[in-house]
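Just dropping this structure here.
Complex shown without one protein chain; remaining protein chains in place.
First chain written, first letter: the chains are A and B, and each begins at residue 1.
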Amino acid sequence: MEEKKLKLPYGIPGHNLTEIERVVPADEPPAWPINDKLKVVGKSVRRTDALAKVTGAAKYTADIQLSGMLIGKFLRAPHPNATIRSIDTSAAERHPGVYGVHVITHHKHDGDESGPGEFPEIKYAGQPVAGVAAVDMPTAIEAVKLIKVIYDTKPFVVDLEEAQKPESPLVYDAPVDQQETDGGGGSESGLGLNGNVRGPSRGGGPRGDLEKGFAGADIILENTYRTQVHTHSSLETHGCVVDWKPDNITIYASTQSTKGVRNEFANHFNLNKSQVRVICEFMGGGFGSKHSAGDFGLMAGHLSKKTGRPVKLMLDRQEEHISGGNRPNSIQYYKLGAKKNGELVAMYQRSHGTGGVSLGAGVGHIAEAMYTCPNFTTEQYDVLTHASPGAAWRAPGNVQGAFGLESLIDELAEKLGMDPLKLRDKIDPSEIRKVERKRGAEKFNWARRKKANSDTGTVKKGLGMAQGHWPRIVHIDSTAEVRAYRDGGVEVRSSVQDIGTGTKTIMAQVVAEELGLQAEDITVSIGDTAFPDGPSSGGSIATGSITPAARSAAYQLKLKLFDQVAKNLGADASDLVAENGQIVSKKDAAKKVPFKEALRKMRYEQISASGSRADDYEGFAYGTIAHGELGSVQFAEVSVDTETGFIQVDKIVAAHSCGRPLNPKQIESQINGGVIQGIAYALYEDRIMDKATGQQVNKNLHQYKLPMSFETPEIENIIVEEYPARSNTDAYGIGEPANISTAVAVANAVYNAIGVRIKELPITPAKVLAALNKA
Amino acid sequence: MKEDNTNESQKNTGISRRGFLKGAGLTTAGTVMLQSGLLGKDKETIAAGEEVGIEGVVIRLKVNGKMHSALVEPRDTLAYTLREKLGLTGTKVVCDRGSCSACTVWVDNIPVNSCSTLALEVGDSEVTTVEGLAKDGKLHPVQEAFIEHDASMCGFCTPGMVMSAAHLLETNKNPSLADVKNATRGNLCRCGTYPHVFKATLEAAKKMS
Partner (left out) sequence: MNKFSWYDAKTVDEALRQADTTVSAALTRDPGVATIIKSGGTDVLDFIKEGLVVPARVVNIRNIKDLNGITYDPKKGLRIGANATLSEMEGHADIKANYLAIHQATAAAATPQLRNMATLGGNLAQRTRCWYFRSIDHKCLRKDGDRCFARHGENQYHSIMRNGSCVSVHSSSVATALMAFGARVEIVDKNGEKKEVEMDKFFIEPLQNIRNETILKESELITAVIVPPVKSKVKSIYVKGSTKSSHDWPIADVALVAEISGSKCKNPVVVLGAAAPVPLKSTEAAAALEGMELNEANAKAAAEAAMAQATPLEKNGYKVDLFKAIVKRAVLQIV
């Protein structure tokens, strides 16, 4: 491929901004200056679909109504561990208003139903057994109750610690692996299984020599931390509508990956991808849990295929809790060695966690990656239990790991008599976090922080901070198409979906900036696999993957348009620029034409160009992970009532970076969201399983505690612009960084308030009172 | 250990005694009254009340200023009726237990959880849903403010949030932040729009006064 040299802004404005020259593919657009020179990008443009949302016009999957559509409903096993002996669906099939029943069986080849299959083993209460399709939901619910299943129940275990005991019932009797789907979720393969304990996974592999490292330490800390299982509790539950027609299938899915759903569905039913179209125009939250076609997608597929009618299968709230995914819990043991001056010399991390019947209960890479520490080993174990499968949950692993690591580092700072920020300055190589610490500390007035347990009243205030680390993952298979129409319209198209983060809006902004138009001039058509494949919306990858593709597409379209316009203007195409709604010659300002008029004069009804995500300029750090990372620093101010144990988070200052910020207000919304979820994790949420019966006892929204208006603190956001000069937008995501450090910042603030460290989440009144009583 | 999914309490008993009596021109209520021997007095009582059998009845519902008619069963909630029978899907069902307020509508200008209201209870009251807030194409100031201040993310909580916030401003022209928090304290948002919701509502109040 031909290359050229490009000078790009590089660094952090107000800190170390400079310019750098990169070798880039020849067809890349010119370098954008930093935001203050841009017209649309970097501005808080209104969310393109806000109007539809505030008027109730937005149609989510739960709202889709197709002609002849049936309602699907699962029959779920009530037992946490059982074998199905027999299933009799005859009464359900006869029930008036029921048009299809499908029993889940495993066949040698997925999707091939010739010959009897085997009933799957039931391994968690709530596991789907069969599905019905009926005229309406009440009928479907009645029909499900008519399916007769005979189970042989078996002993079970749902508790993380019980499951590790030698006498525990086993979940699997042979080692298991877990495949990755388009939504991730895979686990290191080939690890050993000892009872219910699988592992260890060793992250990136051990560094250095732990023993030597500890030998050279001035101080050694050892601690164990615990975090809870929590569920995503998206407001729109999982579900989809499958419309199975003989030659092609259309699926409306509440999903974070239209592409992922398509691929999985096609694979399961042995179809060509081109036969399956997945649409997601609006979706009500996913937070990591909605990457796959899901058992509901496949069931709706079977039912639609059988009945010849569209089938909508949405989970209800109870099902959402027990089978919609969850963040595994953790028990994390750390041994840390450091020098008097704060330098880390050795760290050992060992964790156990349960993601129910699935794998993926690791504690992330944050302990391994965030701080300089020459000798490091991690051993992360999955513990299988008879509980519902875990799923990716906004910064999987890192949120759990941050609680352990940042609590530990906070304690180290105190033991060394060092300010926590100064300690970070010593051990944190990240330039971006250095700036975030500085700006955050200033805004937060960190200087007012007192020694732990300084307040004398009943309500004690405390200040704490913590940091987050998240890689810049790029998804290369990200393409956008931009079209211009003779009637003046410009459209950008991709299968990427907007899960509430504002992807639609930033794509409009990027295309508008490139074409010298306003964001409102751009029609955004996304969330449809009929359009070029875009990235999934997870891992905080969407922005960094699709915006350069969209810009490339807009740029290529512009060049095509310039070719047509140049002749009419009597100018050189290479002299033309598109700005302020005009196409004008740099050499002669008189040679100009309004953009829309140029479109009207086009030779063809429409022109289009596609752009795909190029490799990062001068390469990635490893794989398709970009250099640098999405570092974050958060500060928390809390009030702890020492008589009741209740905690109020008064204020959070969150300093973040996402490369070039495309839309500050939307970024703030994202950070606010992450912060509030972090507070939920710190203080309220807990998926509570009854050990004796293997059932979740709080599978609703009034006893599964989520923060609402009065729990929302004042949140101040600092967005640190950073230009890594690696792509034509240099923009990255913010979703996950936003909630990695909040909970532990709150925990550190609680320590600062009461002088007792609580090493288990959620920090309930019970835990606070117990900690104070012991003190 | 064997277990049968169809425990005794869920058996379908086919033609029920009730069904037989219905066919015989009497309702269960009638049966009760016959047994208690107060037939004469109770004929008046039946006439005074309102009886709807399990198969439902066609009702008229005034929603957003327009008269609708729909066949509803007694068990149909207002949320279900709005969404499934009247095609007004703006109102969302999230918990179906009255604990998240996503389904907030106004009944005679009072915010209620439509998932916990039965369609038959509405009678001739006026129902206002999020689709009915804008008048003649003009957005309610709360809706404008939500757009301006980015108070929607995934948007699923937005209809309920907007109905709670708009109702506050009908009754309190100069709310404090605490008032706004109190008015929306039943509304769950998982994406974390609260800070912008509060800001938008306070700004809308300023614009309205």
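What we mean here is this: a residue touches a chain if its C-beta (ideal position, glycine included) is under 8 Å from a C-beta of that chain, and two chains touch if they have at least 3 such contacts.
Quick caveat, the model's predicted, so the values are computed rather than measured.
Interface note: of B:V112, B:M153 or B:A200, the residue touching the hidden chain in the full complex is B:V112.
Panel shows chain A; residues 78, 125, 138, 142, 641, 643-646, 683-684, 688, 690-693, 695, 697-698, 702-703, 705, 707-711, 764-766, 769-770, 773 of it touch the chain omitted from the view. Taking the complete complex into account, residues 9-10, 13, 16, 18, 27-29, 32-33, 36, 38, 42, 45, 48-54, 73-75, 77, 96-99, 101, 104, 110-113, 116-118, 120-121, 123, 164, 181-183, 185-186 of chain B touch the chain not shown.
Criterion: only the chains that are shown with their structure count from here on.
With centres defined as mean CA coordinates, chain B is found 33 Å away from chain A. Across the complex, chain B is touched by residues 44, 46-47, 49-60, 62-63, 65, 78-79, 85, 91, 136-138, 145-153, 232-237, 282-285, 287, 316-317, 499-502, 665-666, 668-670, 672-677, 700-702, 706, 708-710, 712, 714-715 of chain A. Considering their complex, residues 1-6, 10, 12, 73, 75, 80, 83-84, 87-97, 99-100, 102, 129-131, 133-134, 139, 143, 146-150, 152-159, 162, 180-182, 184-196, 198 of chain B touch chain A.
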